[in-house]
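Structure incoming, see below.
For this depiction, one protein chain was excluded, whereas all remaining protein chains were kept in their positions.
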Amino acid sequence: MQTKDINEQIKWAQINKDVLTSLENPRMAYWVAVGICVAMIACAVVAEVYQYQMGIGVAALDWPQMWGLYIGTFIFWIGMSHSGTLLSAILHIVHADWRKPIYRFAEAMTTFSLMTAGLFPLIHLGRIWNLYWVLPYASDRGVWPNFRSPLAWDCFAIFTYLTSSALFLYIGMIPDLAICRDNAKGWRKKLYTVLSLGWAGTDRQWRHFRKTYLLMACFLIPLAVSVHSIVSSDFAMSIMPGWHVTTFPPYFVAGALYSGCAAIITLFIILRYFFRFEEYMTIPILEKTCKLTFVIAMAWSYLNLIEFSSVWYGHNEVDKELLLNKFTGAYSPYFWAMLFFGSVLPFTLAFEKLRRHLPTMFVVSLLLNVGMWLERWMIVSPTLSLSYEPFAWSVQWPSIVQWAIVFGSFGWFGLLFLVFVKVFPSVSMYEVKEMVYHRRRANVESKAHEFGRRSSDPQAATGLPGT
Amino acid sequence: MSKHHIIGLFSDFEQAFSAIAEIRDGKIPGVSVDDVILKSPIEHPEIEEVLGERSSHVPKFTLMGAIFGITFGFLFLASAEATFLVQPQGGKPVIPLPSNIVLTYEMLILFGVLFTLISFLVSARMFFKRDNLYSEKVSLDQIGVRLAVDEKNAQALKGLFQQHKAVEIREEVVR
Amino acid sequence: MSGNEINRRDFLKLMGVSGAGAALAGCDMPSTVTLEEGKEEVIPYVTPEEYVIPGVGVWYASTCRQCAAACGTHNRVREGRVLKVEGNPGSPVNHGKLCQMGQAGLQGHYNPDRLTQPLVRKNGALTEASWDEALGMIKQHAGSGVNGGRTAWVTGTVSGHQAALVQAHLDVMGSAAHHYVHEVVNNAVGQAVNREVLGEAQPRYLFDKAGVILSFGADFLGAWQSPVHFTGEYAKFRTTAQRGVLVQVEPKMTLTGANADLWLAVRPGTEGVVALGIANVLLTKFNRDGSRLSADVRTTIARYDFDTVTRLSGVAGDRIAKVAGWLNERSPSLVLSGLSAEGQGHGYDAAAAAMLLNIILGNVGKTIVSGGSFPFTHLTAKAGNTQSLTAFADGVEKGGYDAVFFYNTNPVFTAPGFMALGDKLSKVPLKVVFTNFRDETAMRADVVLPIHSAYEEWGTHVPAYQGDDGFIGVQQPVMEPLYATTRGFGDVVLDLLKMRAADKYNAFPDYYAYLRKEFAGLPADVRKGAGEEVFWQQALQQGLVPVKRKEGGALSAKAVAVNIPDYSQNAEYPYHLIPSPRLGMWDGRHANLPWLQESPDQISKVVWESWAEIHPQTAQKLGVEEGDYLRITSDQGTIEAKVYIFKGIHPDAVAVPLGQGHEEYGRYAKGRGVNPLKILSPVHDGKTGELAMFGTRVKVAKAGRKETLVRLGGSEAQHGRKLVATITADVFRRTEGGGKDVV
Partner (left out) sequence: MSFKNILGDWAHYRRGREEGGFHNYEHKWGMAVDLNKCIGCNACSIACYAENNLAVVGPERFAKHQAMHWMRIERYWDEPDLEGEIPASQYQEQGASFLPMMCQNCMSATCEPVCPVAATYHTPDGLNAQVYNRCIGSRYCSNNCPYRLRYFNFWSYYESSWPAPLHMQLNPDLTVRDKGVMEKCTFCVQRIRVAKDKAKMEDRKVIDGEFNTACQQTCPTGAIVFGDLMNPESQVSKMWATHQVELGKTEQTKQNPQMRGYRVFEDLNTDPKVLYLERVREV
């Protein structure tokens, strides 16, 4: 049974080779996947054009159910994006080096899910063609966005987050791009030459690189937290029962990390399987991710309980009513499903046997995300359907148009990701090298300690794997 | 008077370090350890041991960026709100601090990140053309030690490199 | 003299043309009007009229034609279009207020389905024709040959000079007696009782004097006689120092019932029983003076003790006692009877029973006073009912008519199914319909004459229930006719008259001239000494001519014998069908007005369709829930409607509102819902012979289909929120006693 995160004896050249081959000549399965994604996007595009022509009515949104799946899915994708930040930034700062083989695609996920999330506020607008009015540009009429509105905050936050995480991803990739450059031919050569910004691996570059990467990581963590807090304030800032909840920011952040980690597990398994990354995306690393996910799942469940109990012991009858309705009313199947997927299912992650069984983990991770998606929907819709004004109560289910667009968003995300894994190394080569290097060094030192030898003793330090 | 640019590629870090160590001890006249340019496939802090402390200005820029973000952010929002005469109605202040703090915070991070990036690109000498002595091996698994010496010292340096089991030595003469 | 008038008319003409353009410019629809398309003239004024400022509305007084109540209106005209109708504060009927029907009248005027060309039947099919052709056709049939009572007019409630002209036409056709006035929503039986008991068909009710109003199915806030007027009276009644108490006794909750302090559900047809029960309590428990009642009446009353009443009507004894108590202590009171009580085989007796209470409680003369008599009898409203339609149908059956003229009514739709009026009409060689729309009757006519809408033509109206003072309501064209090819009703009738009595009527070029002459002919005390022109202008400005009513003497109060048959179960048809009229659709005449279609029913909040109201118990028994289709079968036929379940109806009753189920009548009405009138059984009131609208027994069953009932509103309970808070009347009397805030 594999216990080490990674095999230190692996040759560096091997690392380069393995990863670089993952960029080349895509197999049939890849093109099929691309095809599927494009088809899904097509559905969404058709639906959106139709909605644009006819008006929001085609989405079967109504009075008072004004937001529905669009905003729910928006939160879902925003949440998804937090995983990358967690894995690369937080774990980087705490020197958890097992992140190294897997953080790259996690960061890519961050960027792409943000690019997906950003679409939904646009799609759900009644007059999308006036979208730019939300941007703070100086107009000669002296009209500005309403900076009091959480929606305006959203657009600041998302813009910042998208920029920063994209840069973070890119900066971290430069040395690998240099490797690609040195091994690529044709258009790829040109592309990588430009992208690697003339990286030569000099000590100066490495020095500044280290600082920059660290600083960015430091920025990204509070940013990620603030972004989802702001998204949560779309609801927490309102006065609606079930929305006006103080615990929403942490609740949202927890949920975000949760769905993000689950998504990482999914992609982890997919990549490991298709790109034969067994050497790098090893079971122990998966286990660590699973444990992390489990912890977050528990935190999320806890915050759920907090919310329920604060409603229960609070004095707002309307809130209580709404909560009871979630438990028993029209939405209850989905609500219970959410609780099951979110709080019960993660216990599979607690068992080593299951954790190490990839198919199980694959299914589980998918279901966890289904649960998290339901959570977002259960935050948005019940409050809209049943709030203060009983005469306005109505439960309306989303129309095919809404579903199509939500469905398509997964295609869009998938397509971006597929393109990414074929153009950019989805495993960070230089960091895996570091990992290998440092781990072996550590071993050597411990050995040396045993034999009371100098660590730099040629015999002890048996050169580099390359030779 | 021509300069000889010499790079030695080592497959063993220890060797490379000891070579540098000897340079530092002045085995080669006319060059100091500060002239040494090390090229390596991975980033490793141990290098400080032999190369000696080399500072980075990136954090300063970051700080500047953050401060700029805060000031610009708040002023921008405040002035925008002050000129947006619709907003004060409904018994609300012209410039609402809570929401501005939230937005300023985002601005802080945005500009912090941007400044950091710029300072990195500048101080890490990115966009520079790689010299002819650059070897793909460096991005793979070898470590390069590069020095520019006078003609008379070139041989000594090569000797040093060989003595330390350099895998390959390249030389370029600049007139 | 008329120069001024002509001036006004052609300014209307100018504006009428320009109005369209301005309108479209106004409502930002560039897609539908552009100069390139040249659809409309967008330049507003060729030569601006004095006193007309673009963008500023001009108000013209007129009279509402949406129901027989003849409310006074002020019509806002801007750039030649009438935009908004509001009540005329000077009108004794509505005091400046309007109901939703009055507000929605405009949509009849601007309706996309307006009939614009005369139609004549050529080899079976109605085809567009010119006016000359149409009138020619009438001339050849009804012009000369016809005589001796072979002509008939079937109209809705018609009054004023139109009534006079119609009568004149009948006279010249020698068919004086053949004017049949048909109204589904009528008060015929009640008036018969009034005539018998009080000696006056239409007394005045003084709501504000009453401490209690006990209403047996009289929906005076909704579909009764004069909705807006009685609603205003109700407001007074509720805000007086004593703050009146309203008790409603009926099988299905009407709008009035929904506002009652105590709403009592009775088994359909047993309102009279409850009345007698209350009378019994009053006489025995409270020793009210029954001396004015004949012995046999008192014995009848004595039969109705609590148990009997409860057994028959299903109304609990304590409720009877409570109501009796209120009536006793809050004297004087007012007891009314309405459709659901009177529309029975023994409707007359039920109404009489209600009237007994008025006598016992001594309300006659206090809250029920003489309405006086209107001096100009030829202008008074001819009260409509269904009985007259029956008579007409019989006449047609016997082939008694060569020519029939329909105006302001749609009997083919409103006639009960068993009458088969539509088919019978085929026996009439010439059927002329004056209408604005292709309604059911028009589609069976031989000649259809498109008349002006209510906002385009002249007219005068005298409401049946006049409120505080008598008056002649003036109706004037407030805008240029939308279509050059429609004509005023009066103008056409004058033409008809000229066919027969040219010498007499050639003097009048048009109806306007006729009216001018008639007004000039009004006695000086009405004109208050004003000169002809001045008086006319005053009339136009005020929208009415005040007319002193001749004081009627004190009302008699002779109790009539009441004989209410015991309630009998019907094994085959256990339920009662209640074809409930409602404010809005009324009898169905407003089904083509989208606003009213979309305006939720006050009780069930359903829109755009028919529904069947049943009690939760019934629903349980039938195993249906909201939205399930209910199959309702009488001996005359079957209808199906979605179920609405609420506690405002007696378990033995199933109520289907009137108004829907049109087969013609334009895009908004056609093919929507069902018409309960079509399955009414031929039950008639024993005494008056009026159709017993509520006397039909039906059997109901779950049809199996189910759709969402299109209804406004989610939860129908307040869930503890303070949305509508309620306090007791005692508190109200203490705090505000006497309506400080009366508007």
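Residue numbering begins at 1 within each chain, and the chains themselves are lettered A, B and C in the order written.
FYI, contacts are C-beta pairs under 8 Å (C-beta built on N, C-alpha and C of every residue); 3 or more make two chains touch, one makes a residue touch a chain.
In this text the structure is predicted, and so the values were computed from the model without any measurement.
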Pick out which of C:His141, C:Arg243, C:His346 or C:Lys424 touches the chain that's been left out of the picture.
-> C:Arg243
Which of C:Asp261, C:Asp469 or C:Glu663 sits in contact with the chain that's absent?
-> C:Asp261
Hey, which of C:Val185, C:Ile368, C:Leu482 or C:Val700 is the one touching the hidden chain?
-> C:Leu482
Residue touching the undisplayed chain, where the options are A:Thr247, A:Ser301 or A:Gln396 = A:Gln396
Determine and list the chain A residues touching the chain excluded from the picture.
-> 54-57, 60-67, 121, 124-128, 130-131, 133-134, 138, 142-146, 148-152, 155, 234, 237-240, 384, 387-392, 394, 396
Spell out the interface residues on chain C facing the chain that's missing from view.
-> 19-20, 22-29, 32, 55, 78-79, 81-87, 94, 96-100, 102-104, 106-107, 109-112, 221-222, 227-228, 231-232, 234-235, 238-239, 243, 245, 248, 253, 255, 257-265, 316, 318-319, 322, 326, 482, 583-584, 594-600, 602-603, 605, 607-609, 615-617, 646-648, 708, 710, 712-713, 716-718, 721-729, 731-732, 734-736, 740-743
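We adopt the following convention: only the chains that are shown with their structure count from here on.
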Chain touch graph shape: choose line, ring, star, complete or other and state it.
-> line
Which chain pair has the highest count of C-beta pairs that touch?
-> A-B
Centre-to-centre distance between chain C and chain B (centres being mean Cα positions), rounded to whole Å = 91
Where chain A and chain B are represented by their mean Cα positions, the distance between them in whole Å = 30
Where chain B touches two or more other chains at once, the residues are none
Would you please write down the residue numbers of chain C that are in contact with two or more other chains?
-> none
Would you tell me which residues of chain A are touching chain B in their complex?
-> 11-13, 16, 136, 138, 142-144, 146-148, 152-153, 156-157, 159-160, 163-164, 167-168, 171, 175, 178-179, 181-183, 197-212, 215-216, 219, 222-223, 226, 230, 430-431, 433-434, 437, 456, 458, 461, 463-467
Considering the complex alone, what residue numbers of chain C touch chain A?
-> 713-721, 723
Could you please specify the touching residues of chain A with respect to chain C in the complex?
-> 317-318, 321, 386, 388-394
